[in-house]
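Removed: one protein chain of the complex. Kept in place: all other protein chains.
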Amino acid sequence: MKGIHKTGPGPGATFGKVDDPRPAADELLIRVTRASICGSDMPIFNWNSWAPARFPTPNVFGHEFCGEVVAAGSNTRDFKKGDFVSVESHIYCGLCFQCRNGQRHVCQRLKILGIDGPGGFAEYARVPARCAWKHSDSTLADVGSLMEPLGNAVYATLIEEVVGRSVVVMGCGPQGLFAIAVARASGAKPIVAVEGSPYRQKLARKMGADVIVDPSSGDAANEIAKAVGPGGADVVLEMSGAPAAIGLSLKVVRSGGRVTAFGIPPGTLNIDWASDVVFKGIRIYGVAGREIFQTWYTTERLLRTGAIDVRPVITHVYRAKDFQKAFATMAAKDKKCGKVVIEF
Amino acid sequence: MKGIHKTGPGPGATFGKVDDPRPAADELLIRVTRASICGSDMPIFNWNSWAPARFPTPNVFGHEFCGEVVAAGSNTRDFKKGDFVSVESHIYCGLCFQCRNGQRHVCQRLKILGIDGPGGFAEYARVPARCAWKHSDSTLADVGSLMEPLGNAVYATLIEEVVGRSVVVMGCGPQGLFAIAVARASGAKPIVAVEGSPYRQKLARKMGADVIVDPSSGDAANEIAKAVGPGGADVVLEMSGAPAAIGLSLKVVRSGGRVTAFGIPPGTLNIDWASDVVFKGIRIYGVAGREIFQTWYTTERLLRTGAIDVRPVITHVYRAKDFQKAFATMAAKDKKCGKVVIEF
Amino acid sequence: MKGIHKTGPGPGATFGKVDDPRPAADELLIRVTRASICGSDMPIFNWNSWAPARFPTPNVFGHEFCGEVVAAGSNTRDFKKGDFVSVESHIYCGLCFQCRNGQRHVCQRLKILGIDGPGGFAEYARVPARCAWKHSDSTLADVGSLMEPLGNAVYATLIEEVVGRSVVVMGCGPQGLFAIAVARASGAKPIVAVEGSPYRQKLARKMGADVIVDPSSGDAANEIAKAVGPGGADVVLEMSGAPAAIGLSLKVVRSGGRVTAFGIPPGTLNIDWASDVVFKGIRIYGVAGREIFQTWYTTERLLRTGAIDVRPVITHVYRAKDFQKAFATMAAKDKKCGKVVIEF
Partner (left out) sequence: MKGIHKTGPGPGATFGKVDDPRPAADELLIRVTRASICGSDMPIFNWNSWAPARFPTPNVFGHEFCGEVVAAGSNTRDFKKGDFVSVESHIYCGLCFQCRNGQRHVCQRLKILGIDGPGGFAEYARVPARCAWKHSDSTLADVGSLMEPLGNAVYATLIEEVVGRSVVVMGCGPQGLFAIAVARASGAKPIVAVEGSPYRQKLARKMGADVIVDPSSGDAANEIAKAVGPGGADVVLEMSGAPAAIGLSLKVVRSGGRVTAFGIPPGTLNIDWASDVVFKGIRIYGVAGREIFQTWYTTERLLRTGAIDVRPVITHVYRAKDFQKAFATMAAKDKKCGKVVIEF
C-alpha cells in the first residue's frame, strides 16, 4: 500500500509504498478515508523539537483519521467489515491504575498512534479495536478525522461546566476554533478569542466568538477585561502553547476561576505562583487528549445534532499525493489555514 | 488597652498602650483570650518582603485569635455578650460575585484582619460580625486561635476527597502538620511528609505521617515514589512555599493526580508546563484561606469529635508581655517549634 | 397603598387599600412594577390544598416581582433609591448550617415572601435587602418578575451539566417551558417535552423542544424512548408534579441517569424503589427554589446575553385592577396560558 512516511531521520516525508499493516488479534485493519494534520505532526515532518528523540523511522505518521473496517481481529468484539470508524490516537493499556479509574488518556503505558508506532497517513492502518470509535452510519464521514482533535477541545472546554460563564480562548488554531464552538454550544457568554492572524480571527467569529482580541495590540489584558468584566474571566482555555498566552491566561482569569492548560509551550515557563495561582485561588487543569470514551459520546452528539458545525474549520482538503502542499499550508507563517485534511 | 503593635515602619514590635477599638454597628468587640503567630506575621515583625508595601503603621497586627464577645454592634445578629468566638481573618464584602458564588475567601474587596487594619494581638479587638465564628461553648478555648490556620489545611486537603488516596505533604510547619492530621482523619493512606527539620519530622509522625522524607537527602523523589508507588502520588499538598518543593510536587504527583498549592514562594518560579501540567493531565488548586463557612463547620467537627487533635502542634505558649520570645521562637533557624500561641 | 390581598379565610381575593409597608432597618421598600402569578399562588387564591393551614390573613400575597427601590433601611448596604431589583422569595436566615454551607434555599428557618408574610402583589412591598437582586440597569424590566421562577428552572436543569445529553421535560407550564429554554441554551440534545395541552406544546416548540410527546397518548414511554434512544434519557426534569409524570420519569430515565424532582404532587406517591431507584443506579435531586445567588448570576447572564429569551412565555399581561382575569386565566382548565404577569 501507499503511505506518507519518513524513510529515515531528517526533514520531510515521502508518499510511497510501505509495508501492508498486519493487524494483531486485538486489532482492526482500516481503510483510511480521511486524515488530518495535527500541530504535533509538524515536528515529525520538520524533524525538530521532540521528534528526533521520539519518532522511530522508517514509519508512517498521522494520528487523526477515520475510515472503514476491512478486517477485525479474532479477539475483537463489536466490529465488522464495513463499519465506519474514527480513531482514538491514545493507545491505552486498559490495565493500569489510570485506565481503571476513568483516566485512560493518561495511561501509564500510553502510546500514540503515528508517533510511537505506525499511524494513519496511509491507505490502510491497523489500530487496537479498543481505540476505534464505531459510527452508526457515515453521516460524519467528512469530519470523521476531526473527532480526535475536536475531542480535545470538548474535554478541555467542558472539564467544568461553562453555561453562563465568560470564556477566553487563547489561540485560534483548529483547537481554539473548536473550543469556541463547543463553548458557544454549551451556553458560555461572552466568548473572547485571542488571536493575531486576521484569517483565523475571521474563523473565530464564524465559530461563535463574541469578541476578538489581538494579542499583539499591547493592551490585550485590558481588552479582555473590558469584554468579561473587570473581575476577570470565569474560564480561560489556553489552546495556543505560546508562553505569553499562558502568562496572560493566569492574569486575566478571575479569582476563583478556571484555566485549562492544553497548549504545549516549548521549554519551561516563569510563573508568578504566589499571585497568580495561590492568592487567586484558581483551578488549573492540564489536558492531554480526551476522556475515553465519555468525550467521544459528547463529541458525536454535538456533531450529529448540529449543535456545533466544524466544517468551516476545514479550510483545505488535499489528495494524498499532494501531501507536500498540505504540509506547506500548515507550515506557512501567515497561518492562513484551519484544519488541513488529506484524502486517501 | 494594651496590644502588640508596630509604632511605625521598621523591624520589631511593641507591647503597650494602643487606642481602644471602637466597633462599628456591624462589628463585635472581642476580649482576646488567645492568639497565634502565623508565618505571614513574620514579614510584618521583621519588616521585610511584602510588609513595608502593605502594612499600615501604627497598627496592631495578628489575625489568628479567639475570645469572648464583650459587645455586639446594633446591626449584628446572633451574638451576645459572653459568646466565645474564633475569628475568620478574611474580611469579605459579601456583595461581590465571588462572595455570592460560594468563594468569599477570594472576595474582590478582600481585607485581612491585622494586616489591612487592626488585628488580634491585643487585649481587645473589633471584628465584623460576619467574620466571627460562634462556638456553642468553650470546649475549644485552648485551640480557638488555631481554627483559622487549621481551616486552611482542612480546605487545602479536602478540596477533593482523599480517602484511600496516597498523600504527600510538602513542609511540616504548622500548616503541613495540620494537613497531615486532616488527611489521616479522612482516610488517606499512605501519608508521606517531606520535611528536613528533625523536630518537625517528629511532630509529623505524631500527627499521623506514615513515611518521612528528608528533602535534603538528594533522593527525595525516589523515596516518595517508594512510599506511594512508582506511578506517583494521588495527591500532593504543597504547604511549604519552597520553590524546590513546588517543583518536586509537580514531579511526584501521578498522571491525573492533584496538587494543592498553598505555600507562598518568594518571586516567580520556573515550571515545566508541558511535561508537568499538560501531559500529566493534573489538577492544580490554588488555596488561600478557607471556605466561609463550609470549612469552619468541618474544622469544628473534626476538632470536637476528636477526629483530629491539634494540641501537639502547639509547642509554645507565651504571655503577651513575653511576645519577643514568641517571635524569636518563630524566627529561629532551627525551626524547633510548631504553632506559637500568645495569651492575653 | 393598594394591593391584591385576602381579607380573611376563604376563596378569592380583593384589590384594594392595605396598610403601607414599613420596612425594617435591614429591609428595602420597593415600588412594584411587575409581578407574576406562580402556580403556588392558586391554592391561596382558591383557598384549598395547603393554603388554609399556612397562609395568614389578612395578607397581601405574590412572591414573583420586581420594582424600584424607594427606600433602603439603615442596616442595608449596596442599595439606593432608584435601583431596579428582582426579588428572591426565599427569606433565608443567613445563620443556620444550610445558609452557611451554600444551601440558603433550604434554610432551616425559611420563610416565603407573600406566603408567610406580606408579598408583592401590591404597589409597594418591603423585602429584606439580602433577598434583593440589584440589576445594573432596567434592560430586564419586562421580565424582572420572571427571574425568580426562571431561577427554579435554571437550578433544576443545571444541577448537573446537560451539554450533549438527552433531556426529557415533564410538563410545559412556565417552569417546564423555562427548563426547555435553559436546556437548549446549555447544549442539551434532544429535548423531549411531555405535555398534553396543544397550546403549551406550541410554546414548548418555540422554547426549543425537539420532540413533543402527549402523555395521554397511551404510549408516552415508547415515544420518549424513540426520541432519546432505547437505553433511556440521560436527564429527566420533572416540572409538572403530576403523579403519573413522576412515575414515568423514573421509568424513562436511563440506568445511571439523573432525575430532577421539582413539581409538587398532591399526597404521597407509590414508587418502585428497587427497580426504579436502586437497580438503575440513578440520582434524584429534589429542587425547591434557587441557589442564592449562584443561580441568579447564571439566570441574569442567560437573559442579558440573549442565550435564552423567555418573553414568549409571558402570554398574558394584566393591570392590577384586572387581577380577577389574571387568576381566571391561570385557573382555566384548557391551560391556554404561559406566565401571567400583573402590572402595578
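The first chain written gets the first letter, and so on, giving A, B and C; residue counts start at 1 in each chain.
One rule holds in what follows: a residue touches a chain if its C-beta (ideal position, glycine included) is under 8 Å from a C-beta of that chain, and two chains touch if they have at least 3 such contacts.
Predicted, not measured: the structure shown is a model, and the values here were computed from it.
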Interface partners of the hidden chain - shown chains only, full complex considered: A, B, C
Selected from C:Met1, C:Met42 or C:Val106 as touching the chain missing from the view: C:Val106
Among B:Ser86, B:Ser186 or B:Gln201, residue touching the chain not depicted: B:Ser186
Option from A:Thr7, A:Asn48 or A:Asn75 whose C-beta touches the chain left out: A:Asn75
Sole residue of B:Ile37, B:Cys93, B:Leu302 or B:Cys337 that reaches the chain not shown, by the stated touch rule: B:Leu302
Footprint left on chain B by the chain that the document does not show: 158, 161, 163-165, 185-187, 189-190, 297-299, 301-302, 305, 307
On chain C, residues whose C-beta touches the chain left out of the figure: 96-98, 101, 103, 105-106, 108, 231, 241, 246, 254-256, 261-266, 268-274, 277-289
For chain A, residues in touch with the removed chain: 25-26, 75, 77-78, 94-95, 97, 100-102, 292-294, 296-297
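Quick note on the criterion: only the chains that are shown with their structure count from here on.
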Category of the chain touch graph - line, ring, star, complete, other: complete
Among all chain pairs, the one with the most C-beta contacts: A-B
Residues of chain C engaged with two or more neighbouring chains: 297
